[in-house]
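Reading through the C-alpha cells given below for one structure.
Every protein chain except one is present and positioned as in the full complex.
Chains here go by letter, A and B, matching the order in which they are written, and residues are numbered from 1 within each.
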Amino acid sequence: MSEALLTLSGVHTHIGRYHILHGVDLVALRGRTTMLLGRNGAGKTTTLRTIMGLWRASAGAVNFAGASIDRSATPDIARAGVAYVPENMGVFGDLTVKENMVLAARAGALDEQRLAWIFGFFPALRKFWLSRAGLLSGGQKQMLAIARAIAEDHKLLLIDEPTKGLAPAIVGALIEALTDLRRAGATIVLVEQNFRVAQDIGDDVYVMESGKIVHSGAMDALAADDELQRRLLGLNLDSHQ
Amino acid sequence: MMILSGGAPRGRILTAVLVTIVVLLALAPFLFPGSKPLNVAAKVCVYALLVASYDLLIGFTGIVSFAHTMFFGIGSYGVAIALYGMGAGWLAIFVGVLAALVVAAALALAIGLFSLRVQTIFFAMVTLAVASAFAVLASQLSWLTGGEDGRTFQIPAVLRPGYKLLEQPLFGVDVNGRILAYYLLFLTVVALFLVMLRIVQSPFGRVLQAIRENPFRAEALGFRIIGHRTLANVLAALFAALAGALNALWLRYAGPDTSLSFSIMLDILVMVVIGGMGTLYGAIVGAAVFVLAQNYLQTLMGVAFGALNAAGVPFIAGFFNPDRWLLWLGALFILSVYFFPAGIVGKLRAESQP
Partner (left out) sequence: MSAIEETGAALPREKTDVWPVLLPLIVAAAALPFVGSFSTWTTLTIAGLAMGMMIFAMSSGLTLVFGLMDVMNFGHGAFVAVGAYLAVVALAPLAVYAQSDQILVNLVALVPTALIAMAVSAAVGFAFERAFVRPVYGQHLKQILITMGGLIVAEQLLYAIFGPQIIPLPVPAALRGSFLVGGAAIEKYRVIAVVVGLIVFVALQLALTRTRIGLLIRAGVENREMVEALGYRIDRLFVGVFMAGSALAGLGGMMWALYREQVHASIGGEMMVLTFIVIIIGGLGSVGGCFIGAVLVALTANYAGYLAPKIALVSNIALMVIILLWRPRGLYPVTSR
C-alpha cells in the first residue's frame, strides 16, 4: 500500500449561502488514479475546486504532501505541486498552443525532451503548435489542457470530466494517454461521469452523493459488482456509454 | 399601516426620528418663521423625494446611475421653459410637467434598453457619459434653456409671497402664497413618497430585490432582468423629474447649478448612503441630516478658513476654503461606503433588534 498524497477530512464547502459539501473524506494515494464518481450536482467539481483553493472550505482539513493547504491561495497550491484541468478545460483561446504551454511551464523554458514526451501522447498539439488555441476542436482543447497540466512535474493532477462531450474515438485516445501517465508514476484524481472510462483507468474509487462520500474502495470491486453500481450510481451500463 | 403599504419603518428610535422630521417639516412655516428656514425645509422635502427615487435604483435594484440629476434637471427645465414661454399659469405647469415626464421616461427607457445588463458597471458608465453630454447640451442651447444663466420665471399669483390667504396672522405668521406653495410642495412629496413605498412593497418591488440579491438565480426563476430593471429606471426617472419640477417651482428658477451639475449627483449619493440604501426612509433621514449639515458645516469651514489664513498658513487654509466643501463631502462619502454602508436607518434598525 502506498502512502497518502492528498487527504480530505470532513470538508464542508459553502458557495454563497448554499451548502454544497457536507463533510467529504477522501484519500488519494501516491502513484495511483483515484476516481471520483457520482451524479450531476453530487459535489465532484466542488470537491476539486476546494482542493485547488478556488472555493474555500468552511470546515474540515485538506492535506497535501504533508502540509495543510485548506487556507492556501490557489497559486500557492499550484506551486506546491497540484495541477488542475477544469471542467471547461480553461484553455486560453486567444493564445497559441505554444503560448498556452509556455505559461504552463511556470518555472522556465520548456525542454525539448519533455515536449517530445507530451507530443507522444498528443500528436495533434505538435501539428497545431502555432495556431490559436481557440480554433482547436473540443478534443484537442482537452488534450492541450492535460498537456498543460503535465508541462512541469506535478505531484498531483486534478482532472475534471475530461471525456465530457467528446467523440468516442477521442475518448479512446484520452484513456490511453491517462493510462500511460499513470504508468509513468503520476498521481491523478479524476472526476468522471462515464463509468466505462472510470473502469478502464481507475485504481481506487469514491462515489459522491449530495455532497458526501457514500462509497469508497477498489475500482475493480465496484466494476465487478453490478448491483452496487446500480445502487450507487443508478446506472445502467448499456444506456450510459 | 395601510398608508405605508405594509412597509413600516421598523424600530422604535427610527420611527421616532422619522415622525420628528415629518412633523417639523409639516409645521416648519409656523415653528421657524422666515424665508431662510422655509427654504431649508423645502430643500429637505425636494431632496427627500429625489433621494428616495434614487434609492429605487441603487438600493432596491442594485444599479448605480450617474444620470439622476439629468432627470431632475429635465423636470426643472420642463416647468421652467413652459412657464417662461407660456406665462405664469396652471396650464403651463401642467404642460411643463407632462412634457418633462415624457422626455424623462423616453430617455430612461432608451438608456435602460441600451445598457442595463447583468453587470452594473456598464450602466454606470453609460449614464455618466449621457448625463455629462446632456449637461453640456443644456448649457449650450441657450435659446431654450437660458444657458449658464438659466431661466427665471413667474408662478401663479396664489403661490407668490404677495398673495394673502388669511386676513389675520395664524400663530403670529402671515399665511401668504409662499406658505401655500410650501404646503403644496410638502403634500406632493408626501404623496409621491407613499406611492414609492407602495411600489417597493408590491410584487414588482420584491422581484427587483430578488434580482439585486442574485441576478442569475432570478433569471433562472424566469424573471426578465432587463425588463424589470428598465422599468425601475423609468420609474426612478419619473420621480426624479417630479422632484425637479417641484424644486424649480419653489425656486422660480432653473439653471445648471441648481438642477444639473454633477455636485448634485454627489449630494444625492451622499444622502442615500448616509441615510441608508434600500430603505426608502433613509432618503428622509439622509436629506434632513445633509441639508442641515451643509448649511451649518459650510459656515464652519468658512470660519476655519479665515482663522487659518489669519494664522499665516494659507496652504493648510486652502483645504478649508468653503469652495473645497466637495473635498470633505467626497471623503465623508468614501468613509460612509466603507464603514457605514447600512446608513443611519440600517444602524437604527440594528439597534432596535432584540
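Just so it is clear, a residue touches a chain if its C-beta (ideal position, glycine included) is under 8 Å from a C-beta of that chain, and two chains touch if they have at least 3 such contacts.
Please read these numbers as outputs of a predicted model, since none were measured by experiment.
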Just name the one of A:Pro75, A:Gly120 or A:Gly138 that touches the chain not displayed here.
A:Pro75
Of A:Glu3, A:Asp94, A:Asp153 or A:Glu176, the residue in touch with the unshown chain
A:Asp94
Among the options B:Phe32, B:Phe122 or B:Tyr163, which residue touches the chain absent from this view?
B:Phe122
Provide the residue numbers of chain A that touch the chain removed from this figure.
52, 54, 73-75, 78-79, 83-84, 86, 90, 92-95, 99-100, 102-104, 106, 109-110, 112, 115, 119, 126-132, 135-136, 148
Can you list, in ascending order, the chain B residues touching the missing chain?
58, 62-64, 66, 114, 119-122, 124-126, 128-130, 132-133, 136-137, 140-141, 262, 266, 269, 273, 315, 318-319, 321, 323-324, 326-327, 329-331, 333-334, 337-338, 341
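To be clear about the criterion, only the chains that are shown with their structure count from here on.
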How far is the middle of chain A from the middle of chain B, if each middle is the mean of its Cα atoms, in Å?
55
